[in-house]
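Report on the structure given below.
In this view, the complex is presented without one of its protein chains, the others remaining in place.
On to chain A.
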Amino acid sequence: MPAVSKGDGMRGLAVFISDIRNCKSKEAEIKRINKELANIRSKFKGDKALDGYSKKKYVCKLLFIFLLGHDIDFGHMEAVNLLSSNRYTEKQIGYLFISVLVNSNSELIRLINNAIKNDLASRNPTFMGLALHCIANVGSREMAEAFAGEIPKILVAGDTMDSAKQSAALCLLRLYRTSPHLVPTGDWASRVVHLLNDQHLGVVTAATSLITTLAQKNPEEFKTSVSLAVSRLSRIVTSASTDLQDYTYYFVPAPWLSVKLLRLLQCYPPPEDPAVRGRLTECLETILNKAQEPPKSKKVQHSNAKNAVLFEAISLIIHHDSEPNLLVRACNQLGQFLQHRETNLRYLALESMCALASSEFSHEAVKTHIETVIAALKTERDVSVRQRAVDLLYAMCDRSNAQQIVAEMLSYLETADYSIREEIVLKVAILAEKYAVDYTWYVDTILNLIRVAGDYVSEEVWYRVIQIVINRDDVQGYAAKTVFESLQAPACHENLVKVGGYILGEFGNLIAGDPRSSPLVQFNLLHSKFHLCSVPTRALLLSTYIKFVNLFPEVKPTIQDVLRSDSQLRNADAELQQRAVEYLRLSTVASTDILATVLEEMPPFPERESSILAKLKKKKGPGTVMGLEEGKRERGPDINGGPEPAPASATSTPSPSADLLGLGAVPPAPAGPPPSSGGLLVDVFSDSPSAVAPLAPGSEDNFARFVCKNNGVLFENQLLQIGLKSEFRQNLGRMFIFYGNKTSTQFLNFTPTLICSDDLQATEPADQARGSDSGRGRAGAAGCQHRVCVGLHRSTSSQHPVQVWRNLSECVRQVAHHTQQVFPAHRNGLPGLLSALEAAEQSPAGGAEHFQGKASNGHRNHQSQDYWVWFRAPGRGRSESCQFCGSRDHPHQNHADRVLVALGAEPPGSDVPAHAADEQGDRLPEAVCAAVGAVLAPRLLAQPLSAQLQARQPASSLRVDGMAQCEDRG
């Protein structure tokens, strides 16, 4: 059939296309197109009415221009006009244009829908087909609204032609996918299921697609499809290759339909009816048997179609996971494919085997192919196949072969493609941890990882190794020794410096006995890397140094010299400078006892799901890895399960004390009530049963806003807005809290509860009482405001401690102006610091000792992160002299300084930006931040800061590189 005969022969179009093809340059092409566009525009605008043919031709040209990648902003109307033409090709072009270039212009949509309606109602099956195709191609919400009722009728009507039924089924499918709520399954559902029995295989094919999608959402309603699908499948697989005539594809009977039927069956568990089940098993066996038969054709199409059915059958077998016999047969079949000469088959075999590895019945069978898979890793020329091999190795790994697999992956990593390195690193790290019998092996593996692919070792990985070393005393000495040795390499990766710095800071004493790794040697080794490292790493090293001061008093002078050097003390980076100043001061002022307490060894981390796993899951998308992990879990306890994290905890249960590695965990906000549900916000929510809502992710930002503002929104979600308004005059402060009901309905039982510690009294108790009483009565009303005289802050701040610290000192200074006391009221008791602060106030000289006692106490109590500050502001005016030292030089800094002194640091000089700020008016809300600071301060100096903070903070947005973000508020 020569092309000419097809032709409507739009000669103008052919000429135009040739012109475009002959254009030598992009510019020439654009010029030609612009010329054509101008021509078409003038034709469309011209007075003379265009005949259908010209209209069709120009619309077609526009379409061509659009498909070349140019924008088209006119011609839609003309295309819509073509829809109502009675000439087939004109209509066809109109529909094509609409399908490709839908415009959400409502006026046009209405016209288009009208035209479609007419065609659907016409007695002409060809026109009807065009209309259905258009709906399926566009599939917009408007179309769903207009036709969701009509199409099911066409689909199940007795007199509809087969081809229209096919189009209608897929049309409905498309509408269901875009707007499921507009396509309610009605009484047509059962009739659609019976289309599986239709004689026309095309109709069955289209209907199966529709049913599969619908059954995924409403399995109950389409349950009857299982037996029908099984019998249909059975008829197909047992048919001779000629039975199905044109539906046989290269000697394979109805491969598309078979695949779809097998896919439909994967929406359901194994059939309960033994007869149906038996028949299905027979089908699957037949399919497996056929795979062993000699091919009926040498054509690749034959083998592809046949194997497509086979792979889908294997998917179903894996989905059912109930027939050990079939699973093992499937595995053997895939094993054969592993060495097939067709790359495609090797790829798919590796992929399917991953799923088989997670079944308890076939895991062992999969393991027998380990050598082949390792060989694939080494010899495959296609990276995507190698990637599958890595996946499979990961999936088949268990206690028995972990060492081998990890070793192979490590050696592959050296030459692996950059694109997949990070994933391999994560996998190696997970396997090494999960199946480590001997933790020295684990430490070696991770250090090797850093050596081989340091750039691809994400934070989660090195956090994890530290976490494990800290939690296991049996490996600490070995770890210290190994990192020390690794650090001796002339060029080592920054990640190694981080791990080394951290571990030596904690456990350097374990190897200090050896003169080859004496304290000074350790220090010099670390410090030799210092200048090559980025700011976060240097900050970590500074923390290591202060830990060394505690571990090895003999190197204290050396370290103090380093800290004192201008490059530290006057470093341009505020973070480094801050640490240097504080550590230096701490090392000078504090007694050894205080040092020992503050710089105590890190306590063990709470066990949680490895965030590496979470990261891998995120990387691979949900489902794949998750399924794998769960499958493995079922097989038996993992060797290092320890407190094996429940799968659900990965995403939903927040651990009260988030661990170092919680960083990668998926939800930033806790999903249940936050740990200290005594907090005010939480109380608000626990009162309204429908909304046990977490703090919205943005709420941290909201808090930060109060650093420099008096008023603002404290919290907001779909139901509720809580606003804070505060005002300050002299020594008086007042805060209002507004609860805004964002719903249109009333809150029932809405009671804000005011929690006051004994030490705290609101300035206007009467007013306050009135406030909460009226709250009980009125706050329920939509949009009603409610007033409570409290200030509050939740300290899950994403700020770095130094930032908080800075806020603290500044805030306390402000607090000194206005308030009598700052009290973090916490369920578990007052944190140690503020008690120490109070004590310091009482007896300046004894403050340090007092602090010492309280600090360790506070240290242990800080499991939870919610602190609330209440303050009142009666009484004291500005002090003329520092109450701590009596000096008149810095009268208003006294409280801030006291905190510093209590911690053993000195109020830094005026050249330190952090403290350079003077009073900037009465911005008391910063007291809010004071609470945060107060909470964090006791642990502020324990090292490493970032890790400390991360160790206890909920897994919000804290990252090590967050350190860099502390800004200079001075």
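One rule holds in what follows: a residue touches a chain if its C-beta (ideal position, glycine included) is under 8 Å from a C-beta of that chain, and two chains touch if they have at least 3 such contacts; residues count from 1.
Here, contacts and distances are computed from a predicted model.
Matching "TP53 regulated inhibitor of apoptosis 1", "Glycosylphosphatidylinositol anchor biosynthesis", "AP complex subunit sigma" or "AP-3 complex subunit delta" against the UniProt entry of the left-out chain gives the name "AP complex subunit sigma". For the options A:T126, A:T185 or A:Q560, the residue in contact with the chain missing from this view is A:T126. Annotation: of A:D382, A:E414, A:D455 or A:D593, A:D382 touches the absent chain (contact as defined above). When the missing chain is restored to the complex, the residue among A:A79, A:I109, A:A136 or A:L542 that touches it is A:A136.
The residue from A:I33, A:V80, A:I93 or A:V193 that touches the chain not shown here is A:I93.
Although one chain is not displayed, chain A still touches it through residues 1-3, 5-6, 8, 14, 17, 21, 51-52, 60, 63-64, 67, 69, 71, 86-89, 92-93, 96, 100, 122-126, 129, 132-133, 136-137, 139-140, 163, 166-167, 170-171, 173-174, 177-178, 201-202, 205-206, 209, 245-247, 249, 254-257, 259-260, 263, 266, 301, 304-305, 307-309, 311-312, 315, 343-344, 346-348, 381-382, 384-385, 387, 621, 623.
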